[in-house]
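Quick notes on the structure that follows.
Of the protein chains in this complex, all but one are displayed in their positions.
Here is chain A:
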Amino acid sequence: LSMPPEIPKEDDRPKWDNKFQYILSCIGFAVGLGNVWRFPYLCQIHGGGAFLIPYFIALLFEGIPLLHLELALGQCLRKGSISAWNTISPYLGGVGVGSWMVSVLVSLYYNTVLTWVMWYFINSFQEPLPWSVCPLNENRTGLNEECYESTAVNYFWYRKTLNITPDVTESGTLQWWLILCLAACWAIVYLCTIRGIETTGKAIYVTAIFPYLVLTIFLIHGLSLPGATDGLAYLFTPNLSTLKNPRVWLDAATQIFFSLSLAFGGLIAFSSYNPPKNDCEKDAVTVAIVNSMTSLYASIPVFSVLGFKATTGYWDCLDRNIISIINEFDLPEESIMRQNYTAWISFLNSSYPEKIAGLKLKSCDLQEFLDQSVSGTGLAFIIFTQAIILMPGSQAWAILFFIMLFSLGLSSMFGNIEGVFTPLLELRIISKSIPKELLSGIICLICFLIALCFTLGSGSYWIDIFDSYAGSLPLLVIAFFEVIGVAYVYKIKRFNKDVKWMTGRKPNLYWQITWRFISPLLLLIVFVAFVTLQIQKSPSYAAWNPKHEGFPMKEEKVYPPWVLAICVLLAVLPCVFVPLVALFHLIKRMCRSKDPSFVPPEVFSCQGANS
């Protein structure tokens, strides 16, 4: 009798069911909430169609090369981010730890945004929608004051959802409804990531494809709304003079970078489950192009709806003025219409200027309504919800919209959690006997408990802080060291050989130039510009304070010193691991070099690991 043959190590590692699942996971990770609520805003404020020029230049010279680098790295080394960078060079191990740290920090606050989406989703099943009417005040004589002075939509967001405190230092209490939704969100994340890519691979079919369906539905409906063409024209009319402003180029570079979810370690984790001989070059180009096309595709319904909202607001303004004029001058009904409003106004102003002045008419300007541009949560939870109330069948539109946002965010969460999960599985600290389900359960539970901080009254201020400091600067640093590490420490010639072994052809001149020179240079410039801009303006935030004189405008406040310290900590913590680990290994090597029995480790190669 003979023993069964030795099982090769590859079979232990989970695999994607098929290539499509892998591509879909990468696309789902890259396509997130930012494609819907940040890109259209940037297009709008940076001169419409003209913004596409710096955007595509950044995509070509920064996005695609870095994406190809990460995918090739993961596929070749077949390990998560920490082990992969340790394998490339022990001095670069800090890069892996840094990206793991960023994934942890981002997972914490990203799911809280999904909590808000879920809260709106479960509130969309009512008639009328709760953000369309103001509640009454205590003695039922009028509307709630805070709601009356701002709008019902603002009131629902700031009071009923966030129950926001007027200051970041006032923590307020835990909001129980948000805790319930947070628990549900983390339960959903756990359900989908319970066995790693085995389960996310199945879930991604729904969460990655569904948003496109909903976007198409919104596109068709949005284009049929009145005022849609105004919104689209406003969005896409190119204003080439904005290209002179370096801020535009910086925004384009950072948008491409953060949109592709680079330097999180999630992409490395995803591609590490690939078979080694896979064309990662084509994958990288595909994912990057699909991501950018999705941004463009999403901006069309967003701006149709925004145009519709602006037009409706403009018409309401006109109608109110018309009613007051008709009442004042006792003119017959329908004598003044929106079309001849300007003619009538000029006529009446010349004949009875005192009466017109006495009416205190508000000046209605469509451009002013279109100019109200918001990005981020304001776009989704205030502007868009207001537009949805105006559409017939608002419940259905609200439900569709929030499920779409939830799917977009969930597929990005898969990548974040995978970036946390895969390196932990490979660390020797975690014993092999712990089942995967338990490990993912522990991760989700710990994240849920920490994320409870974000359900406090001041939670949304903290999420802004995390987003601006933990989810931005460290990524630039890590990506810079990634490119430098592969190009100059691992040596680009070895990398070329590895990629050639995997894809069957040597990377062409474009890749060589971008990996060696252009991408690192670009990242350095972006980093320096980013830091300079951050330092120039003292960090401030806009607080929602009902007792403020300028209410409903937000109150500009400055962060207190201890909050600033936390901001700096968040930005520096992931980056500090890069020099720390390098220093640690340097010291270890200096101690070991005195030891004569020390044998230097083998030079690693992609083919060697897989043959």
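Quick note on the criterion: a residue touches a chain if its C-beta (ideal position, glycine included) is under 8 Å from a C-beta of that chain, and two chains touch if they have at least 3 such contacts; residues count from 1.
We adopt the following convention: contacts and distances are computed from a predicted model.
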item	value
From "Auxin-responsive protein", "TMM27 protein", "Glycoprotein-N-acetylgalactosamine 3-beta-galactosyltransferase 1" or "Proteasome subunit alpha type-4", the hidden chain's UniProt protein name	"TMM27 protein"
Sole residue of A:I53, A:I326, A:L390 or A:L424 that reaches the chain not shown, by the stated touch rule	A:I326
Contact residue for the chain not shown (choose from A:I23, A:I88, A:L162 or A:C181)	A:C181
Among A:V133, A:L174 or A:I566, residue touching the chain not depicted	A:V133
Hidden partner interface residues of chain A, rising order	1, 3, 118-119, 121-123, 125-126, 128, 133, 135-136, 140, 142-143, 180-181, 183-184, 187-188, 190-191, 194-195, 199, 326-327, 330-333, 435-437
